[in-house]
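All protein chains but one are shown in place.
Letters A and B name the chains as they come in the text, with residue numbers starting at 1 for each one.
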Amino acid sequence: MAPDEAAPGALRRLADSDLFWSFRRSPVTVVAAVVTVLLLLGAALAPVLAPHDPYDLASLDLLQARDPPAWEAGGDWSFPLGTDDQGRDVLSSILYGLRLSLLVGVSAVLLALALGVGLGLLAGYAGGWIDTLIMRIADVQLSFPAILVALLVDGVARSLLPHDRQDQTAVYVVVLAIASSIWVQFARTVRGSTLVERAKEYVQAARIIGVHPAAIAWRHVLPNAMGPVLVIATINLAIAILTEASLSFLGLGLPVTQPSLGTLIRIGDNYIFSGEWRWMLLYPAIALASLTLAVNLLGDWLRDAFNPKLR
Amino acid sequence: MIAFILRRLVQSVAVMLAVGLVAFMLFRYVGDPVNNMVGQDTSLADRARLRQALGLDDPTAVQFGHFLARALEGDFGVSYQYARPVREIIAERLPATLELSVAAVVLALAGGLPMGVYTGLRRDGFLSRLFMAVSLIGVSLPTFLTGILLIVVFSVILGWLPSFGRGEVVALGWWTTGLLTVSGLKSLILPAITLALFQMTLIMRLVRAEMLEVLRTDYIKFARARGLPNRIVHFGHALKNTLVPVITITGLQLGAVIAFAIITETVFQWPGMGFLIVQAIGFADIPVMAAYLMLVAFFFVVINLVVDLLYYAVDPRLRIERSAASGHGP
Partner (left out) sequence: MPEPLLAVEHLSVEIPTRRGVLAAIDDVSFAIEPGEVLGVVGESGAGKSITGAAIIGLLDPPSRIAGGRIVFAGRRIDDLSDAAMRPLRGKEIGAIFQDPLTSLNPLYTVGRQLVETIRVHLGLDRSAARRRALALLQDVGIPAPEQRIDHYPHQFSGGMRQRIVIALALAANPRLVIADEPTTALDVSIQAQIIALLKRLTREHGTAVMLVTHDMGVIAETADRVAVMYAGRIVEIGPVRAVVKEPRHPYTVGLMGAIPALGLRRERLPQIDGAMPPLSAIPSGCAFHPRCPKVFARCRGERPELLPVGSGAAACWLHAEALGKRP
């Protein structure tokens, strides 16, 4: 055995792995990944790329409202894709809206993950009535579609908050609403893993020695549950983005002053019978459709790649 | 069998009680019922009297009891937004939502089942790949986007179909139906398709996945080894085994239809329960929200119960009592 033969680096292993092989094999997935990366870049670099700041209310000029895209008559290259009803640049709104949609989506998934994993660990480890209680709630909630739960939480939060603060707190309310509708899958999966690990001897040994349950949970149980949790997180990202878009479209999500793609579409929808929908509605719609399609395709591929039955 | 039904019934009642509790807490503790109902210059004394009249000073458990009793009668108080009894408003809106939902489910099944079977049997054909690609789009796009897209194409550009409302409706007792008028039917088409699209693609993918799974089983292999013709193998054996889990999921999807109806109704301004709840949330109209919650929960509970019973009826393996009495000896 040659002593200088190092184990292949992580990147090399990734390139040789089955996962990457199935990725390369599917041109659709590659395209989806490229699109996702482009959109992510657009969102991340929005402050740099956007010609205007759509949140700066002072800079808006109603005289420039509802202007068409630059290549049409009446258009102006300083507003490449036209303006909306408030005089906001559509391109900038889309970039920032993309940013918001992704931000809310990711935050909601992270919150749901934290909540779900925490509760799942607790239920699996403590057992007894805590377990039963948490799982009953989970079961009941699972029989309702996520959007209903999100709507309910959103509605309650709005009723509880003072009217004039609603615009500023909207982001937090939406993140909370979405997170509370998707935590259940995380909790169930982690609880299952916890039950499996808890029965194993090394955990029992640790308990006898007196290691604190939280330490056991953190160091032993959690790493074993992370694989499926990651897949669930990816799938739920698409759901989170869709739910946020739907909530905003209904007028119950992000407000006009801080529009996400869903809000922009709602605004554009008002102009559907005048010619202006062509830029006020169409471009945000394309942006949203590309995002959800790409994320869904990636999620699909990930799920198939991790499914042992299809190997 | 009886034990099974009883157990499910008890579970259903428990769930309804839990939901009732949530609705009650909503009603009682979110915002102040009295303040929401009276004007600003009502005196404190009058407010106190109103509190008592409404029973708001009684112990919580008693109030919950009253709430439940009234809920069972269908009395959810008066809407903050419309100042009319909630019961009336819901009765007005319910037929619209039900007609739309049923139309959507029928469409989803009529489209999804055959396409699912086809793409399961002819897995790699061109048409199958096309269906799968289109279905992926159907699943990925948010409902409101497909709705808007349909409106843009069929109302704005082509001008063939209306883009909002229910058209003319005919009153039959307390029910109003749009199915008996041309304008009513025309108005139903786009919303029904929008609502059905998501379910249709879901059903199609599910049936396909189940079909592929079943076609790999040993009993299908043995059926073919026995020389049974493809027609019998596919539609006699494979299809029946595929449908069993499909029934469950479809039943559960019925619930999702009610949820997505909210969005569809908003897109098309369809005067149903979904549109109602969106406006109610925007307004913080608690009585309507509470009533909607209970009603929807009730639907779900009933649907789950029916699906469980159907499953039991279709799959003989679940009828365990019979098999225990037989099946011995080599």
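As a convention for this text, a residue touches a chain if its C-beta (ideal position, glycine included) is under 8 Å from a C-beta of that chain, and two chains touch if they have at least 3 such contacts.
Worth saying up front: this structure is predicted, and the values here are computed from it rather than measured.
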### Query
Any idea which chains on screen the missing one touches?
B
### Task
Could you tell me which of B:68, B:244 or B:302 touches the chain that is not displayed?
B:244
### Chain not shown: contacting residue from B:157, B:171 or B:225
B:225
### Query
For subunit B, which residues touch the unseen chain?
217-219, 221-230, 232, 236-237, 240-241, 244, 314-317, 322-323, 326-330
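The rule we apply is simple: only the chains that are shown with their structure count from here on.
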### Task
Would you kindly tell me how far, in whole Å, the mean C-alpha position of subunit B lies from that of subunit A?
25
## Note on the structure
As the complex stands, subunit B meets subunit A at residues 15, 18, 26, 30-31, 136-137, 139-145, 148-149, 151-152, 156, 163, 252, 255-256, 259-260, 262-263, 266-267, 277-278, 280-282, 284, 286, 289, 293, 296-297, 300, 304
### Query
Contact residues on subunit A for subunit B in the complex?
140, 143-145, 147-148, 151-152, 154-156, 158-160, 238, 242, 245-246, 249-252, 262, 265, 269, 272-273, 277, 281, 285, 288-289, 292-293, 296-297, 300
